[in-house]
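Note that one protein chain is taken out, while the other chains of the complex remain in position.
Per-chain numbering from 1; labels A, B and C assigned in written order.
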Amino acid sequence: MLEASNLECVRGDRRLFAGVGFRVEGGEMLFLQGRNGSGKTTLLRMICGLTHPVAGEIRWKGEEIHRLGEEFREELCYLGHLNAIKEELTPLENLSASARLAGETLSEDETLDALEAVGLLGREDLACKYLSQGQKRRVALARLVHEKRALWVLDEPFVALDVAAVGWLAGLIGAHLQRGGMAVLTTHQAVDIPAGTVRELKLS
Amino acid sequence: MNNRLINWFKYASPQSFYPLAGKMIPWFVALATVFGLAGLWLGMVVAPTDFQQGEGYRIIFIHVPASWMSMFIYLVMAFWAALGLAYNTRLSGMMAQALAPTGALMAFLSLWTGALWGKPMWGTWWVWDARLTSELILLFLYIGFIALQASIDDPRRADKAGAVLALVGVVNIPIIYFSVKWWNTLHQGSSVSLTKSPSMAILMLWAMLLMALSFWMYSIAVALYRARTIMLERERGTEWVREVLQQEGAK
Amino acid sequence: MIGMIVAITARDLKLAMRRQADIVSVLFFFIIVASLFPLGIGPEPQLLKKLAPGVLWVGALLATMLSLPRLFADDYRDGTLEQLVLAPQPLGLTVIGKVIAHWLVSGLPLALLAPVLGIQFDLEMDALFILTVSLLIGTPALSGIGAIGAALTLGLRGGGVLVSLLVLPLYIPVLIFGAGAVDATVTGMGAEAHLSILGALAIAGVFFAPWATAAALRISLE
Partner (left out) sequence: MSIHWNSFGEFLAMGGYGLYVWGSFGITAAIMFMEPIIAVRNRKNLVARLKRQARAERNKEQ
């Protein structure tokens, strides 16, 4: 259960938002909306503990996330604007490296299943620098296929994806919510997530 | 204990510190002047000639205080750095940033006066003495700190990055000093070194102490003044700064 | 715990192997710097032998510093650094893994190359041996301490020059005892004391400095 109270963020001497609070239970998704530059990405980074809020607190299962430290990070999966993949490594190596980093080990077949799910089978041994922007994005998203961690924080996951991929990803998130997981995400396209209750938070 | 400490820091917020510092600066300037004049009078006018080094030894009355201050200011910066990292107070970053230039100038003064003192005594402008070499490295640490803070735009990141560097620096200072001392005695023996300062008559000790106090008051005054300017700049969006600006306008 | 360090080191080594140019550039820099000095000072062997320890150590130190910004810059640019910071184990361990990988790619080859260059400076066998040993012990400290500078200057313009400005003062003890060890051997005083202190600096550099680097990384990613 994720909870935040009167979060405040200041960039330069402009206050982006203040008094922001929300609550996400198991199986629920928080849909973050706001114009460009309203601090959506900053709020997501605050939830992950990358950025410290000027005021306010974020609690995971009742405990402040910075005090939890690794315990919280074991439950957290963050996907930002950047793909977080190494250009020199192949999709196969990228996926197994990111899994091992999260503390799990993926077998060869599981990795290949994930790549097949994003339609990259046949390119698993090609260094990522030869892939297109959309394909690199799908390598980054392939990480979510076997993702067991409870809290997904996704920053505009649907960008640069074709219609089929958007549908696939929406289904994946829906399945995650059904398993009792939680998700916080931002997006500009209108996407309906098949399962779980959707809460909305508008950053003015 | 923790919450009592926290609200103590509430008073150390820039808004309440700004007027406080404003009142204190004139006092520190006055003290610096009084101690300075007394020290100069004792050291330069009344103190006798040193039988070994003649009149040249009088440079010690600013060389040693400058060296002490350059070291002391770095320690104070590290103190503010630790405070800032532990309690996330905005004021500590500002104080560290305000102190750095004065510390760097003190280190430069120590080197300059050390060289001018070394020339008549040992015939060379620069002596690879353990203390002078460590002072040179300390100047590099200061320049590194100032350069790092100057190259980071976001003030909060600049404070924290500077704090980490100051703490890493303060841990390394003793290591650097002893390795330079080892290196100095290893290669040259201690024949050429400033450690053999002239025998200090009581009068000279008093002069040195007064000059050190004067340098200390001076450093506090300049640092507080610069800290106030930094506070105005960093909190320019706040209400209390607008009021201060109105009063400034009236004055 | 150890598994994670090995995983990070293996990942970085695989990446480094895919981009050999970086390793080679560090080595060539060292070779060129070491070869320039005799041209500048003159071929007189007696003088060169005296200067050899200092020149070779300063060359190795500058070569290591050359490769420091790459320690985190690539991961910072492609977003993997955020994943490393958000990984569920202490960030300090991850940094230790990266420092070891950086040493294997820069410090180790430099140390193995040094005796070859030492011959240019007409050093005897025992001096060459101690030179290699001192570099093997000292370069991990250079990587560990340098990582702090690399983390502090992440994403800043003029980062390369700034790193050297921040890190050079902290390198001085390592340089003094490293070059001092070789010098002590040449003058017959024995280098045990120097090497033991160098070892202490290396342990501090590889096991304690990474916790400061971890703090610096969190600050830079704020």
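Of note:
Keep this in mind: contacts are C-beta pairs under 8 Å (C-beta built on N, C-alpha and C of every residue); 3 or more make two chains touch, one makes a residue touch a chain.
Computed from a prediction, not measured in an experiment: that's the story for all the values here.
Considering the complete complex, the chain that is not shown touches B. Contact with the chain that does not appear here is found for just one residue of B:Ser70, B:Thr89 or B:Thr113, B:Thr113.
Residues of chain B in contact with the chain left out of this view: 44-49, 54-56, 58-59, 62-63, 66, 101-102, 105, 108-109, 112-113, 116-117, 119-120, 218, 221-222, 225-226, 228-229, 232-233, 236, 241-242, 245, 248-249.
Throughout what follows, only the chains that are shown with their structure count from here on.
With centres taken as mean C-alpha coordinates, the chain found closest to the middle of all protein C-alpha atoms is C.
For the pair chain B and chain C, the distance between mean C-alpha positions equals 32 Å.
For the pair chain A and chain B, the distance between mean C-alpha positions equals 48 Å. One finds 37 Å separating the Cα centroids of chain A and chain C. Annotation for chain B: residues 154 touch two or more other chains.
Residue positions 222 of chain C are each in touch with at least two other chains.
Chain C makes touch with chain B in their complex at residues 148, 152-153, 156-158, 162, 165-166, 168-170, 172-173, 176-177, 180, 197, 201, 209, 212, 215-216, 219-220, 222. Every residue of chain C that touches chain A in the complex is listed here, in rising order: 7, 11, 14-15, 18-19, 74, 78-80, 82-90, 218, 221-222. Remark: chain A residues 48-52, 70, 73-74, 76, 78, 80-89, 93, 97-98, 100-103, 127 touch chain C in the complex.
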